[in-house]
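Heads up, one of the protein chains got dropped from this complex, but the rest are sitting where they should.
Then we have chain A:
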Amino acid sequence: MSTTTTDRVATSTAGPGPSAPAGRARRSRAGVHHLAGWLFSTPFLVLFATFMAMPILATLAMSFTDFGLRNVTDPFSAEFTGFENYTRLFEDEKFLAALFNTAYFVAAGVPLTIGLGLVVAVLLNSGIDRMRTFFRVGFYAPVVTSIVAVAVVWRFVLDPGDGLIAGLAAEVGLTSPDFLGSEALAMPSLIVMAVWRNLGTVMVLCIAGLQAIPTEVREASRLDGAGAWQEFRRITVPLLRPTLLYATVITTIGYLNVFEEPFVMTQGGPSDSTLTVSLDMYREGFSYFHMGYASAMAYVLFVVIMGITVLQLRLLKDNTK
């Protein structure tokens, strides 16, 4: 991407030069648009500075204070407490549980989402022509729907009394477990729902990536006697690596921020088994107004997200060389 950028810049600045050597001075001045450039940038930059850059720095500042409800009306009277919020965080059993739960959600959810998304994309790419759009729409549909609405629906689907799963179980003479009421099953249930909702994103990315693999490569491997599995392992997956890397990074970032699913379906329960970092932060910040403390949580999560993203980019990228 960066190479194409510089190429474009190079041609656009070099363009007018050789074509009109006589008017060079005038042209090169005309090729620079400082004022227009900044005027076109201003609306975005103002909104960005006010609603993103400043709040990001303010969160950091707040995380070193005892910012509470009274400071909402009087922000600058919050007292500086150094690293106290951070040291307290790592002794806070609730937060540690939330960290663990979030890690669980990511560690199980991301591979399942990527794996299933990839499998669906490969199946869709295996010579189905007529039904292709139909299937693609079907698998992508959950992505476009409101997580809140979908979570409300899934809560009912998983209801042990009159839900869809309970109904299917009753048809074959079994009883459904209380998925969302069980400490062991609540988190796996949320993970299954997240996989269901997000695999369409991975599928769409993989379809685009698969179409970029030249057919000659596949045909050559078939001539050499590769079976479907070998073709998948040795051709498809390695050549899709950049796509899978991108899909993994965005899925991981999304899952680390998981909030709506536990908020609607379990409220973090039973006994905090589905409490995630974002939900814990929301409660500390907006239910109890421990805003300084919640800011420290936000930064811990941010650092974790940045760390994991950088790690993924390193690990997965080096393998391609």
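We adopt the following convention: contacts are C-beta pairs under 8 Å (C-beta built on N, C-alpha and C of every residue); 3 or more make two chains touch, one makes a residue touch a chain; residues count from 1.
In this section, contacts and distances are computed from a predicted model.
Undergrad: Since a chain is absent, check the UniProt entry for it and pick the matching name: "3-oxoacyl-(Acyl carrier protein) synthase III", "Carbohydrate ABC transporter permease", "Sarcosine oxidase subunit delta family protein" or "Hdr menaquinol oxidoreductase iron-sulfur subunit".
TA: "Carbohydrate ABC transporter permease"
Undergrad: Which candidate, A:Y86, A:F100, A:F232 or A:Y282, sits in contact with the chain we can't see?
TA: The one listed residue touching the chain not shown is A:Y282.
Undergrad: Of A:I235, A:I253 or A:L316, which residue touches the hidden chain?
TA: Candidates A:I235, A:I253 or A:L316; residue touching the omitted chain: A:I253.
Undergrad: Considering the whole complex, not just the chains shown, which residues of chain A touch the missing one?
TA: Against the missing chain, chain A presents residues 1, 4-5, 8-9, 11-13, 15-16, 30-41, 43-45, 47-48, 50-52, 54-56, 58-59, 62, 67, 71-73, 75, 120, 123-124, 126-128, 131, 133, 135-142, 144-150, 152-157, 159, 161-162, 164, 166-167, 170-171, 196, 201, 204-205, 207-209, 243, 246, 250, 253, 256-257, 259-260, 263-264, 267, 278, 281-282, 285-286, 291, 294-295, 298-299, 301-302, 305-306, 309.
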